[in-house]
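This view holds just a subset of the chains, kept in their places.
Chain IDs A and B follow the sequence of writing; residue 1 opens each chain.
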C-alpha cells in the first residue's frame, strides 16, 4: 500500500459550497497586488496607529524591542563576517510591500491580531515604509498602489532549488 | 485526570504514587483508580521539552529531549513545538477548512466532512528548518536536545490533500497554494501544487489519537520532507493561485541569506541529516569499555541508505546498523558498537540518503552559505555533529571538521 490514499477515481461531494461572502473574511494579497482589500491610509494616519498599537513593542524609532526591528540595515546584507549580524528588516530585506500589509493584517498587533481595519493597516504600512525611506512623508497607500512600492531588496531573492 | 494533589509532587506527565519498599508485598494501583482511564508516564521519568528563551512564550519553540529518545516514535507529549501566536484552543465541532481561489467550486469542510474521506497514515519526521541555528559559528548549546531537538517523528493520519483538491477541482494555471492557520499568527505558507498533489496530507491523527493541540488540533497540513514551518497547524484555509503568495514566513523568515547579500527562497527540503543521541552532550561515560553508540538519521528526500560513524575525528568511518522500520522521510534509528579505550575521542555520524546525497560537514555548509554573522545563516544546518568524549568520560558539543 502506498502512503497516499486512493480516491477511488471520483468526487465524494462532501462539504458545502463556500459563498463569496464567507470567503470575504480572508485576506491574502499576492505580490502583484491581486487580493488586496479596498482601503487606504496615509503616513500621518499610520503614525497614530503605530504610536497607539505598535510602538510599545517595536520602539519609538522602529528599532525593535519585544517585536522585530523594522527599519535600517541596508548595505549590511553583503557580509561574511562571523562577528557581525546582517540587519534584516522590512527596509533592508523584504522584497514586497504586499507582504507587510498581509502580515500586519493577520498577525499584528501581536496581542490583538486581526483587530485593525484595512485603512489602519494601509496607514501603518505607509508609516513603516516611510520611516524606512521607501515612501514619501505624504504618501497614501491603497489597494491599487501598494504593490507598486519599490522595495530596496526586491531583487534579492532567488529560488533555492533545494 | 486526577486533580492537583496527585500531581503535585510528580514530574510533568506523571502522577505521584506510593512507592513501597517491596512492590511484591503490597497491592499496586488498581485499574483506572487514579488515572481516569488515560495513563501517565512514570513518576521517575523527568525529561521535558525545553523552551528556547525567545522574548515571548507565544512566539517560541520547544525542543524534543533526543538524548532520551528510543526507537523512532517521539512521544506526543515530547514532540517539538514552534508557535508564532501560542497554542490555539479550537473546538473541533466549530472548525472549518475553506478551499478556494483557482478552483472550479470553492468549498468548505467541517471536521466530520474531512473524516469521511478515505484516509492515510504515515510515519514521518517533521523538522523545523531552524533546527541547529545556534550551531553555525561555534558549538553553543550543550545537549542534543538543544542542537537537534527541533525534529520529531509521529504516525500521522489524515486525508491526502490531493483528495480535497480533486474535490474542488483545481483550475488549469493553478500552481501554488496558500495554507493558512487558524491560530493567532494566522500562519501562512505557499506550497507548490505539485508537492501538494504528490504527498501532502491533512492530519487529524497523531500516534493513534487526535493530533495534539500544540501540533495543530484539530487539523494540520503535513508536507513530508519539507521544512516544518510549511506544515501549517490549525489549518483553516487553502487558496490556490498561479504564483506564490510571498508571505512573511517565506520572505522575512525561512530564507537563507548568502554572503553576497542575495537570499535563497523556497529552500523547502530538509536534506539528509543524522546525529548521535547517545553518547551526547553533557553525558558522562563512567568507565572505558563497550558502548552501543546510537542516533537518528533522516532525509527529506526519501530513505536513509547508510549511516557511517566515526569515533576518531572523522579519520575512519564504519557503517552503522540501521534498525527497522526504515521508512522514507522518517527518522531511522542507527547504532554501532564501540569499545572506548578511555582516551579523548570525537564521535560523528554521517548520513547518506537514497539519492546518494551525503550529509556535509558544517565547514562545507559554511563554505557554501557563509556564516553571515551571528544567527544570519539561520536555517537548514544539516552538518555533521561532533561530540567530544574527554578522557574523564565527559561528553561535550564541539566543532570538528
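In this section, a contact is a pair of C-beta atoms (placed from the backbone, for glycine too) under 8 Å apart; a residue touches a chain by one contact, two chains touch by 3 or more.
None of these values were measured; they are calculated from a predicted model.
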{"item": "Whole-assembly formula, with each chain kind represented once in the display", "value": "A x2, B x2"}
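Basically, only the chains that are shown with their structure count from here on.
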{"item": "Chain A and chain B, separation of their C-alpha mean positions in angstrom", "value": "27"}
{"item": "Chain A contact footprint on chain B (complex, rising order)", "value": "55-56, 58-59, 84-85, 98-100, 105-110, 113-114, 116-120, 122, 137, 159-160, 162-163, 166-167, 178, 180, 184-186, 188, 198-199, 201, 224, 237, 239, 241, 243-248, 251-252, 255-257, 259-269, 271, 370-376"}
{"item": "Touch list for chain A against partner chain B, complex", "value": "3-8, 11-18, 22-23, 26, 28-32, 66, 77-86, 88, 90, 93-96, 98-99, 102-103, 106-107, 110, 113-114, 156-160, 162"}
